[in-house]
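Heads up, one of the protein chains got dropped from this complex, but the rest are sitting where they should.
Right, subunit A next:
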Amino acid sequence: MKRLRVIGFLGVIIVMLVECRKAAVFPATQYNDELSAGDETVFMSTSKSFSNAYPGLSGYDVYVHSLGDAVFSRTFVTAPAPVNSGLGPIYNNNSCISCHHNDGIGLPTAGELQSSLLVRISQPGTDPNGGPVAVPDYGLQLQDKAVFGVPPECKINIAYTNQTYAFDDGETYELRAPTYTLSNLYTPITGSYLLSPRLAPPMIGLGLLEAIPESQILKGEDPTDANGDGIKGHANYVWDATTQTRQLGRFGWKANTATILTQVVTAFNQDIGLTTSVMPVESSKGQSQYDNRYDDPEIPDSLLNAVKFYAQTLAVPARRNTVDATVKRGEALFMQAKCGTCHKQTFTTAVDVTKPYQSNQVIHPYTDMLVHDMGPGLADNRPDYLANGQEWRTAPLWGLGLFETVNYPGYYLHDGRARSVVEAIMWHGGEAAQSKAYFTHLSKADRTAVLAFLASL
C-alpha cells in the first residue's frame, strides 16, 4: 500500500512538474536576471518576441490590446473609402506596422514601401513653447509620400560614406556616415532649415518606461558633472500637445515626447495623415495637398485608446544565457567601461493600483531616460526642446540582442546607420567617448564578452 502511495504521490509531482513548464507570470519572489521587465517579461526569442501582450493583463485588457493590435496592423487608404479611410494626403507610410515591423526597429530607408525612416525639419530658433520652429509649407516633419494625384513634400536622399577604423589590437571595423539631402521639393523652402532623421524604434516595454517615477529619473541628472565622471545627463522638458502642459520628455530619440498617447496621436497625424480628437487638423492643412474634407477625426477615440493601450502593453523578452561565464564577464566590463552610467540597468516602476500589471515592477531597461551629448559624429545639430544638437536620449537596451532576429538584418542608432552592435558602440562620442575608448583598448576576447553580454539582453 505504502508503495502505491509513494508512486501515486510521485505521479502527482510529475503531473505538477509537467504542467508547471509553461512560462507564464512569474511571481516577483522568483525574480532573476532573465526578467528584463519583471512580471511583464515574456520567454521568447523568435521574430515575434516583441509582439506579445503583457502576461498579466485581465481578459478585458487583452481584448483592448488585441483591438489596438488590429488597428496597428491596419493599412489605411485614401479617403473616402469604405474601409480604413483617411490616409494622407501626405504621409510617411500607410500603416503602423509598415515602419514598426514586428513591433521592432525599422529599416533605414526613406520613401519605399517598408521604409521606416522619417526626417524632422525646422527653422533655427525656438517656438513660444521652447520647441523647434515649423517651416512654412512643410511643418515639423517631411512627408515623402502622398496619395495619388498630389505631390509628396519631397524626396529624401540618403548617401553613406564608408570609412575603416581599427581597434587597438589591429582588428578593423567600418563605419558608414550618412548625409541627408532633399530633392523634388513640392515648393521651395525659404531660409535655412535643420534636418533630423529618426528611425522607427522598438515598441517593447513603453508602458513601463512611462511608469518610472519622474523623481527617479531626475535623481540621475548631473548637468554640471558635479561628480566629475565626465557624464552630464539631464532631463528634456517638452510641450505636451495632449495636456497642453510642459512635461518630462520620455519617448523619441531625443526624448521630445512626454506620453505614449501623444506619441501615438503624433504618429497618426504626422506619419500616416490620420486625425484624432487630440490632433484634429490634417498635417497638410494650409498646404496645396490638403483634402478639404470634413471627415475629422478619422480615428475615433475608442480605437485611439486601443492603440495607445497596445503601445503601452507590449512585453519585453527575457534575457538569454544570463549565467554564461562570457556573458557575466562582458557585463562586468560593460560596468567598468561606465556604459552602465547612462545605460542604467534598473528602475522600479511607480505603484499604480489602476494598472496592477505594471505597478511596482523591477525593470532593467538599460537607460537613464536622460539626454546626453554624444559628440559631433552622431549630432543632428537640430535642437529639440532642452536637447541640443548633439544630445540624444540614452536608448533602452532591453531586447537589443533580438534586433537581428525580429528585424533582420538589424539596424541600430537613431537613423539606423549602424549595421551591428559593434558599429553602434563605435559611433558613441561626447560623454561616451571614454567608454568607447575603453572598448577600443579591450582585447578581442574581452570585446567578444561585452558583445555576448549585449546579445543576452
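One rule holds in what follows: a residue touches a chain if its C-beta (ideal position, glycine included) is under 8 Å from a C-beta of that chain, and two chains touch if they have at least 3 such contacts; residues count from 1.
Criterion: contacts and distances are computed from a predicted model.
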{"item": "Per UniProt, the name of the complex member that is left out, chosen from \"ABC transporter permease\", \"Imelysin-like domain-containing protein\", \"Family 1 extracellular solute-binding protein\" or \"ATP phosphoribosyltransferase\"", "value": "\"Imelysin-like domain-containing protein\""}
{"item": "Option touching the unshown chain, where A:T75, A:N129, A:N157 or A:T243 are the choices", "value": "A:T75"}
{"item": "From A:R120, A:K145, A:R198 or A:K436, residue that would touch the chain that is not displayed", "value": "A:K145"}
{"item": "Subunit A residues touching the omitted chain (full complex)", "value": "1, 4-5, 7-12, 14-15, 18, 21-23, 44-48, 66, 70, 73, 75, 77-84, 87, 94, 98, 101-102, 111-114, 145, 147-149, 404-405, 407-409"}
